[in-house]
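I'd like to ask you about the structure that follows.
Yeah, one chain of the complex is gone here, protein chain that is, but the others are all in their spots.
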Amino acid sequence: MIPASFEYAVARDIADAIQLLASSGGEGKVLAGGQSLIPLMKFRLAQPALLIDINRVAGLGEIRENGELQIGALVRENDLEANPIVRQRYPILVDTAAVVADPLVRNLATIGGNLAHADPANDHPATMLAVRASVVVQGPKGERVIPIDELFVDTFTTSLAPDEILTQIRIPKPAPKSGGAYLKFERKVGDFAIAGVAVMLTLDANGKVARAGIGLTNVGPTAIRAGRAEDVLTGQTPDDKTIAEAASRAAAAAEPVSDLRGPAEYKKDVVRVLTQRAIVKAVARAKGGA
Amino acid sequence: MAVQTAPAKTSGTTRMKIHVTVNGEAHDLEVEARILLVHLLRENLGMTGTHIGCDTTNCGACTVLLNGRPVKSCTVFAVQADQMSVATVEGLEKEGKLDPIQEGFHEEHGLQCGFCTPGMMITAAALLTANPDPSELQIRQAISGNLCRCTGYVNIVKSIQYAARKTRETRKEA
Amino acid sequence: MATEIGGIGVSVKRKEDARFIRGRGNYVDDVKLPGMLYMDIARSPYAHARIKSIDTSKALAIPGVLAVITGKDLVPLKLEWMPTLMSDKQMVLPTDTVLYQAQEVAAVVATERYIAADGVAAIEVDYEPLPVVVDPIKALLPGATIVREDRAQKNNLIWHWEVGDKAGTDKAFADAEVVVKQDIYIPRIHVASIETCGMVASFDKINGKLTVWMTTQAPHAIRTVIALVAGHLGLSEERIRVISPDIGGGFGGKVPVYPGYVLAIGASVLTGHPVKWIEDRSENIQADSFARDYHITAELAAKKDGTMQALRVKTIADHGAFDAAANPSKFPAGLFHVVTGSYPFEKSFVEVDGAYTNKPPGGIAYRCSFRVTEAAFTIERLVDVLALELKKDPAELRMQNFIPPEAFPYKSVLGWEYDSGNYGRALKLAMDKIGYAELRKEQAAKRAKGELMGIGISSFTEIVGAGPSKHFDILGIKMFDSAEIRVHPTGKAMVRLGVKSQGQGHETTFAQIVAEELGLPVGDIAVEEGDTDTAPYGLGTYASRSTPVAGAATALAARKIREKAKLIAAHLLEANPDDIEWKDYKFQVKGVPTKSKTMQEIAFAAYTNHPQGMEPGLEAVDYYDPPNLTYPFGSYICVVDIDKGTGEVKIRRFVAVDDCGTIINPMIVEGQIHGGLTMGLAPALYEQINYDDDGNIQGGNFMDYLLPTAMETPNWELGKTVTPSPHHPIGAKGVGESATVGAPAAIANAVVDALAHLGVRHIDIPITPWKVQKILKDNGVAE
Partner (left out) sequence: MRFEGTLDIAAPRDRVWSFLTDPKQVTTCAPDVQSLDVTDPRHFKVVVRAGVGPIKGTFSMNVEFTDLQEPDHASVVARGQAPGSAVEMRSEMDLTAIDGTRTTMKWSSDVTVSGMIQQVGARLMQGAADKITQQVFSCMKEKLEAPVTA
């Protein structure tokens, strides 16, 4: 499969990238890891007139903790998974990065691309919903911060303006007694998820859930926040009954369609099962377990 | 009545100069922006050891090292590799001596038709560089982006274990 | 001694590895010729449509596009249709109607691969969609949309084929104490070798010589087909050279002739340049021959005590828009009537209806002898259904019914003569290896706790190695195979064969046969295949026929050499030939080991000091027409655990005991079994090509067609028994496909076994997690 022709420009810095994007009249496309975009181009389903390669822009590949976790948009999945700060304090991110596509893809695929591509089958969107992240975008008018709940508009569509670039992901530092987990159910390594569930919990001194975040992968046009399920958990002791109730609410929040990866009803049920299991894992982690 | 006609897309628009080091040898090339790295290797440089199996980033037959990391070269444009180093199966053997991974695949019957083998060996070599003593599960995870239709993977795992053993022994001796 | 020379039974390391591990293999896409052009193909988005017009002007306007070939261009050349291997015909390019999605519509020839692709994108076709029929059962109903308007016969029935005693079988069923019946659908799948198909065609106008490098498992047969298809254009068989270089996996997918091949040849003839055509993966899966797609209804009659008596099977076989299966001419449903399996049925009747649908043509093997997986899956599933009906242990039921070892050679009720077997021994070994009794105890304990675990058995009988020629031909060409051996003066040998390895290791195993027969070290024997200008005629490698047929030819050619060598030895040793014996890989005077001659000494003499009156040289050719097929067999046991939440099936263990007769190279045999098992796992749990009602393919690339990775594939545990074939010169039976034939039923039986207490009798493959989970939900046992 051979992509159609395009112009290619290497952005020197973010300002350059924004300028190139703005000048492309909506026909430009940012190239980060390229692991979703290039296959689409080879199918000729995507035919951007201009590819703006941001891989050489300095400063987008860093991870630092600065009151919050700041992840540069160009951080590759394998680097995210291996990062000592992330491994120590953000196991849910390790869970997520470790199941993106396959290990070779993860050497190029970036967390920023995973979010900006806004494919409901991508894994980070659900996790970012669960951890209540925000993303930093830069455009001709400067920088703005978009809360994660306002990022995903529709399949492949974010709230970024056509001349804006996602540059950083910010994740609030977890309060003490917090734990999260991401579970993905796929038929084989590298397949799109049948469903995935991200759960982030903070427990209070009495072991009750002080704060809950739950995001769902590939069961709707975008990643979905299971708000009702979060409400069910909040203020409650995460016992079997509460967990089961939250899981049912999460399943109800899913809007899957029947396709090659299973009937819609089945996918909802997988959401329920994964939510249950993810909550149990998140609680264990919040209590200091693995 | 024609109101407006969109210009037909034609090929060969942007050509770019790139500098790529492949298996230690520097190359200055001028390529179309849309040329995939795998085609650069196979067509422009005549290095046909790297194969194309699926086109959709699933099979890993085209795996090469890009700045030391295994990637699928059918999902990278050659222009992206400008100023970078690429390592392919042709570079595994050094000064007439097989890499332990090549030896392992031969000794443990880790290949049959040979088509996935170059990509599989490149992935395995990268694994052993990062982790000289991988468990069976770690090996299976590492090669889970490389599809093989002939071997059933059992002997590929053994081949990589052979290479790991051999590498450790060689290091011990040295 | 055998170890030193690398003879039969030795795990000789593969000779072919040297190039592959260095990236120096030579596959078709690696062939590059001066002045070579590239061809790419435009394909139909519709499953059934009339072509109103094709506008090639935009494509031709692209700099570098040299030609666009459409169906109309082929009409004056009489090339718009080509014959299939099954006496049907197939469009090379359509002149007015497309019959399936991804069917070839036009070919673009350009100076570069990328420009050819641009040309394809610029072709505009005006289609008028027509009604689509994708379900073969509906296709055979009256009033169905006719797929093949070109035929005189105005329905979608390709053929009806039946075998066996219908009346007797019906009576046996009417009188039976127990009857079980099961509908089984074996879905459409694709071999998906990692290398796709392709060709470099190079026509030399001056000499009228056509040379093609192509991905084919049967180069000689292809040469003859090209001569038959294009003979009227002056392509004459003595001036056609087919080279099958290194092949990146075949599994049956590289047996047929695809339109792309014909078009590449046509493009080279037309342009006078070499032309390369390489499919991409989507084209490969969407348009190349599929496998399976059998809708089966199977019934088994038995006594209450479990004695199996009669088997009745009715099948509807979906062949797509053209009957382009790769079966022997006489058997349109292949060897499906080996469906009586490992059991001595008294009566059986099998009927198969072939149906046309708006789907790609095919019906090839997927790593098995013609339709044998379909047969093995049917009987091994049905035996478990009977076990459930009778509440008998499935191992016990099999042991009770197996054809006993003393009954071989055994004539099956549907006409096959099984050469040798000891089925009980293989199953017993598999049960011992896996700890069957313990597993059953564990299962009972788990079931009591509500956990789901299953144990599945498959005791299959394979049938491989076609001919014999009295039954087997392809387009009239008998299914023999051949070997030519030349022993050079320095004692080194060259072996040339009519078969073609696609990863099976022929360069090593065939050298081992010669090593064993001639006493030459395996390293001194070069094996060459795949070039029709040099190799003797053969039918090629598929259906596990290389070892049974070409292996026999190799052994017999070597024995011819040995006969002559014996005369030379007698001459050198100044003894009577009757006093010479072959011992320890040397000729010696009987009882006098010190008076001996090695094959190397004899080879030198054959060219320097041969006896008066004898032709010099030491060469032989053998064309082997096997007296019978061979019947490898095995018993597999699979243990699965089921996730009650997601319905996921996890294979915990899988023990495979195979018996392929004499083993030439144990290492290679094990490798073949590992691979075969994985290609048995794949359709059991993952792979399927489905079509929606509009004929859109679902699963047409590796994003949606799920090949198992190392993470899904279990660590196969192997065992073996050896029951040599009595009629094969070295007793070997062939092994490349047994595991693909036997494994799916073991896995399906294990999953059904895990759910049997819920009343489950059958689940169609691929057993997806949602099929399992639905059963769990319906029975209120899901998590």
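The letters A, B and C name the chains in turn, as written, and every chain counts its residues from 1.
We adopt the following convention: a contact is a pair of C-beta atoms (placed from the backbone, for glycine too) under 8 Å apart; a residue touches a chain by one contact, two chains touch by 3 or more.
The model shown is predicted, which means the values in this text are computed figures rather than measured ones.
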* **Selected from C:129, C:405 or C:627 as touching the chain missing from the view** => C:129
* To do: Please pick, from C:9, C:45 or C:577, the residue that touches the omitted chain in the full complex.
  => C:45
* Consider the whole complex, including the chain that is not shown, and state which of A:3, A:33 or A:48 touches that chain. => A:48
* To do: Taking the full complex into account, find the residue in A:23, A:88 or A:155 that is in contact with the omitted chain.
  => A:155
* **Touch residues of chain C, complete complex, unshown partner** => 43-47, 101, 120-127, 129, 282, 286, 694-698, 700-701, 703-704
* Asked: In the complete complex, which positions of chain A touch the hidden chain?
  -> 29, 37, 40, 43-48, 117-118, 121, 154-157, 192, 221, 257, 259-261
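One rule holds in what follows: only the chains that are shown with their structure count from here on.
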* Comparison of A-C and B-C (more C-beta pairs in contact) -> B-C
* **chain B and chain C: spacing of chain centres that average the CA atoms, whole Å** => 29
* Between chain A and chain C, centroid-to-centroid distance (C-alpha), Å -> 44
* Numbers and ranges of chain B residues touching at least 2 other chains -> 9-12, 32, 34, 55-56, 58, 141, 144-146
* If you look at chain A, which of its residues touch at least two other chains? -> 1-2, 4-5, 39, 102, 189-190
* Could you please specify the touching residues of chain A with respect to chain C in the complex? => 1-2, 4-5, 39, 43-44, 102, 185, 187-192, 194, 260, 262-263, 266, 269-270, 273-274, 276-277
* To do: Using the touch definition up top, name the residues of chain B that touch chain A in the complex.
  => 9-14, 16, 32-34, 36, 55-58, 60, 63, 66, 69-72, 74-77, 79-80, 82, 123, 141-142, 144-146
* Quick one: in the complex, what on chain A touches chain B? -> 1-8, 10, 31, 34-35, 38-39, 42, 47, 51, 53, 55, 78, 101-105, 107-108, 189-190
